[in-house]
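For this depiction, one protein chain was excluded, whereas all remaining protein chains were kept in their positions.
Up next is chain A:
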């Protein structure tokens, strides 16, 4: 095994396990050398920066948005009810957006305080439902601020 560092290759020295023994300074030097090598190898164009011209004119090839054309499938006098439903859905996208906004506003009719009160009681009752019998009585006592019974449950010998 070569103990002389000069006989080991540069790539080998750059590997992680070889660098664990080095000091912080030598590590930093090696890192900087690597960065210099990489940045020298990067190719770049020696041109002045070109700015893309802002286009104020947009081309639009289709007649659809120009004349606000309706949906292409139509049904009259109830010949095809599914198509009539589609006509209503597709021909009124603006109205639908308004409806969605109204629905989201309606959901906040229940104020936050009411929600908090509801959850407060709900959490307690659900907890009680799934608690074991002994814990249930303990919960009730806690809620009512009563004193805890220190009754130790031990085997009672039957009295004669």
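Heads up, the rule we're going with is that a contact is a pair of C-beta atoms (placed from the backbone, for glycine too) under 8 Å apart; a residue touches a chain by one contact, two chains touch by 3 or more; residues count from 1.
The definition used in the following text is that contacts and distances are computed from a predicted model.
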item	value
Omitted chain (choose from "Exosome complex component RRP40", "Ribonuclease P protein subunit p40 isoform X2", "Protein FMC1 homolog" or "Thioredoxin, mitochondrial") - UniProt protein name	"Exosome complex component RRP40"
Contacting the left-out chain in the complete assembly, out of A:22, A:74, A:110 or A:123	A:74
Contact with the hidden chain (one of A:39, A:62 or A:125)	A:62
Absent chain, residues of chain A that touch it	55-80, 83, 86, 89-90
